[in-house]
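Shown here: the complex without one of its protein chains, the others still in place.
Entry: chain A
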Amino acid sequence: MPVIETRGVTKSFGATRALDGVDVSVERGRVLGLLGPNGAGKTTLVQVLTTLLRPDGGQATVAGCDVVRDAALLRTRIGLAGQYAAVDELLTGRENLDLVGLLYHVGRAERRRRTREVLESFALEEAADRPVRTYSGGMRRRLDLGACLVGRPPVLFLDEPTTGLDLRTRNQLWQFIRELVAGDTTVLLTTQYMEEAESLAHRIAVLDYGRVIAQGTADELKSQVGGDVLDARVTHREDLGRAGEVLSRVAGTAAQTEPDSLRVTAPTTGGTDALITAGQELSRAGIPLRDLALRHPSLDDVFLTFTGATAEEPPDDAGERTTGGDD
């Protein structure tokens, strides 16, 4: 039975439909990666599921509790780590954790024990008695994640937990999350990073303009893209447009151009035949190439195909996408 489940959840901010009939479910001890560009509605969905926002319609349950009707009981079973490290900079790391334990109504001795455990687990013992304002970004994020574990919640919501962190710190945080999941914690994780979703999530839901436009395992999503991808890198920027037309014609699908990397890609089911044909057609059109390859689809291709935007950076119309949440 799903630990997190939504059915037709809607939420509007004025005329903007932030969530437009969202259906997702997460089984116990699994991670659902919620993938989408800025303004897709990821944060809004997390806020609905953690009782911070009331949905306008539909139904959502977490840990067997309805998010509207049983909100108070539900809050005893969840932990939330938002996009920003929600820790008090004036307090020490230990005091921050102790305070959360106090607010969870945990007894003093147990609170101290849990605080010590979290500090050890997240490699923060040495900095425990220093004010948080002296912490690095990665340390703050680890403390933030640790703070939402003090109450031992069986369900965890992580809203873009590694945004803005360097690669080493990100990998550290991923390892902590894997350990939590191994301990049977159910996690809903929002992210803009393909690698993060692929590395941590058992299932992935792609959210765009408030709708789930695709969901499944990473492999299932890749197979939906249409198998292989023709990937050409042109020598001259002015050839990008013509190369796109050629690949679209050969592949029978819309080609995507990436001006920064002088790359043109198009999903194809034609295999090596399509690759050979593309090479011939591009040569006939007099378009010099740096590289031409047939590769298996990545999660980036999935994202591109379903949302029309690249991951890890806001789309050009990010301003228009804004949903009222912090997405």
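Operating definition for what follows: a residue touches a chain if its C-beta (ideal position, glycine included) is under 8 Å from a C-beta of that chain, and two chains touch if they have at least 3 such contacts; residues count from 1.
Following the convention adopted for this analysis, contacts and distances are computed from a predicted model.
For the omitted chain of this complex, the UniProt record lists the protein as "Transport permease protein", which is one of "ABC transporter", "Preprotein translocase subunit TatC", "Sodium symporter small subunit domain-containing protein" or "Transport permease protein".
Only one of the listed residues, A:V31, A:M139, A:V155 or A:V234, touches the absent chain: A:V155.
Of the candidate positions A:I78, A:L124 or A:L262, contact with the unshown chain belongs to A:I78.
From the options A:V106, A:A201 or A:L221, the residue with contact to the unseen chain in the full assembly is A:V106. Although one chain is hidden here, its contacts on chain A can still be listed: residues 1, 3, 7, 28, 47, 50-54, 59, 61, 63-66, 68-73, 75-80, 82-88, 90-92, 95, 99-100, 102-107, 131, 147-148, 151-152, 154-155, 324-326.
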